[in-house]
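Can you read through this structure? Questions will come right after.
One chain of protein is taken out of this complex; the other chains stay put.
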Amino acid sequence: MDMQTVSKYEAMVKLDLPESERIWIAEKVSMLEDSFSKLSKVDTEGVEPLISVVTHDYSLREDIPVKLVSRDEILSNSPEQFDGYFLVPKTIE
Amino acid sequence: MDYEIVMGLEVHVELATKSKLFCSCSAEFGAEANENVCPACAGMPGMLPLLNKKAVELGIRAGLVTNCEITRTITFDKKNYFYPDLPTGYQITQLYAPICRNGHVEIETEAGKKRIRIKQIHIEEDAGKLVHDYLPGSSLVDFNRASVPLVEIVSQPDFRSAEEVVAYLEKLRSLLTFADVSDCRMQEGSMRCDVNISVRKAGSDKLGVRTEIKNLNSLKAIVRAIEYEAERHITALETGCEELVQETRRWDENKGETYSMRDKEDATDYRYFPNPEILPVHISDEWISEIRNSLPELAHEKYERLTQSLGLSDYDSRLITSSRNISDIFDRTMEYVNNPKEVANWIIGDLASITKEENKAYDEIVIDCEKFGKIIKMVESKVINRTIGKKVLQLVFRDDIDPESYVRDNKLGMISDSGYLENIVKEVLSENEKSVSEFKAGNQKVIGFFMGQIMRKTQGKADPASVNSILMRELNNLR
Partner (left out) sequence: MDREFFVSKHDAKAENAFALDDNIMVRGGLTTAGSKMLHNFISPLQATVVDRLLAAGMELAGKTKLDEFAVPGISEGTCDILSGAVGAVAEGVCKVALCNDVSGKVRRQAPQNGLYYIHPTYGSVSRFGLIPAVSSMDQIGIVCKNIDDGFDTLGMIAGHDENDITTFPEKSYAYAPKEGKFRIGIPSNVLEEADEKSKELIYDFAGKHDAEETELKYFEVFSQVMYILSSAEIGNNTSRYDGVKFGYRADKFTGLNNLYTKTRTEGFGPDMKLLSVVGAYVLSKDNYEACYLKSMKIRRLIREHANELFSRFDAIILPIKLKDPDPYKNLALYAFATLCGLPSVSVPLGRNEGIQLVAQAKNENSLFGICKGGR
């Protein structure tokens, strides 16, 4: 995989790697790509994907509101807050 | 050259649940910022999604009232993108097995009846809210709406005019509010709409370049945006001044224009995949018929009842069933005054005009129906006259006063003492000799003037029927 392709996927997951890390990742991804190509040898015609290994029936949650923790407890972990809100750099002009 | 506009709609409707879609936080509108937030809907790790049964039930109801097939095993998927209003970096939605498919609704426009096909309805979680104009340079994030349940109703590209779009949205609002699926309030954002639009030469079966318009917050905005965007497409096709591209555009209400969102949104790869945390939900025939049997009376059923059993006119019945709220006010007031015609008259005449004066929509009317009923009864039993009744209704509407004690305390009871009224009538006639001569010369219009004067002298409390007969008698005596 070339550097440009790596940076395309980086951007998707909001990373911006320094050159040295990008080279390392490109090497690893190329190795993995080679390895992944082996999957095509397995015949999966007509096989349903397995999403979870458990299949039991379960009860859905009843629609009853419950307050689990206080707003202060939620906000106390935030890096920046104002008047009960989380704060981010302006998202629109 | 004639052009045809082709449109499809994606309508988001917030489900009327008490709690959120995957956690137990309250879903109520209007709380303080981040008050209805728990670790799960703040995006913190460690909690697992617990699907709200009521949300699934309301999703099924939405499908039943729009003639959809209900999917028997539904699953949920994750849609990945980064934005500050999305706490986990992914939205839980339904890509592969949406809850409803292949439905339709009938709409009616001046051109007649038409069927709009529904491709699918899926359940998903809402995002939080961003506030921009509070602090310079910053946006504020409130997760109260994050993970509130929505259904997205996706139509086929069956619309050919803005009029059809409006008729469809009004039809959906009626179906969904009467079925208790949602309150469908556009102004509160509980009903939102994206329009996919393309234009082609009339008669052509090849679709033109399609754009999607977002940020449409009212029916008025939708109509304006469609008109603007269709015009832009046609101009581009005619003059070649602009190349149309498939893209998402936002509606700017102030400028009256759509503009390209340009941020790579269209190129975004959402990297959908099945959510392994939410096991498939099986929807049984029993559950569906239980929901079908418990559906509240829908607008068209209610219309039947009002016209057939209660004997109301087509016009009155249409108006009452045009809004879930008005319709509820009618039913609840009927519990106190068992006189459908009278209740309908009060709603259509007096309550509607007060609503207009207060600049409110029918859906926003809040009134204590017991008090409303008391006013109607007081007028019926001649305790007060109708004019006073309307004034009292206005006060109940505005300040929620108690009508009976208000009438008593302000001595608003109807005056029907004929001796007293006769004196007033004579007084008015002697004070207005000029008008009396006009009457003698054959001008009937002055009767209204005399009535007004008499009512003024009695602070509006006189019994209009008695006044009228005394007045006519006195006038005839003068001839």
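In this document, chain identifiers A and B correspond to the written order of the chains, with residue numbering beginning at 1 in each.
Methods note: a residue touches a chain if its C-beta (ideal position, glycine included) is under 8 Å from a C-beta of that chain, and two chains touch if they have at least 3 such contacts.
A quick note: this is a predicted structure, and the numbers were derived from the prediction, not measured.
From the options B:Pro45, B:Gly419 or B:Gly448, the residue with contact to the chain not on display is B:Pro45. Checked against the hidden chain, the listed residues B:Gly256, B:Pro276, B:Gly311 or B:Gly349 yield one contact partner: B:Pro276. Where subunit A meets the chain that is not shown, the touching residues are 6, 9-10, 12-18, 21, 24-25, 28-29, 31-32, 35-36, 38-42, 44, 47-54, 56, 58, 68-69, 73-74, 76-80, 86, 88-91. What subunit B contributes to its contact with the hidden chain is residues 39, 42-48, 50-51, 78, 80, 82, 84, 87-90, 141, 269, 271-274, 276-279.
By our rule, only the chains that are shown with their structure count from here on.
Note: centroid distance subunit A to subunit B, computed from Cα atoms, is 38 Å. The residues of subunit A lying in touch with subunit B in their complex are 12, 14, 49, 51-52, 54-69, 71, 74-75, 77, 82-92. The touching residues of subunit B, counted against subunit A in their complex, run 17-19, 23-28, 32-39, 42, 44, 50-56, 75, 80, 82-84, 130-132, 134-135, 137-143, 269, 271, 274-276, 279, 281-282.
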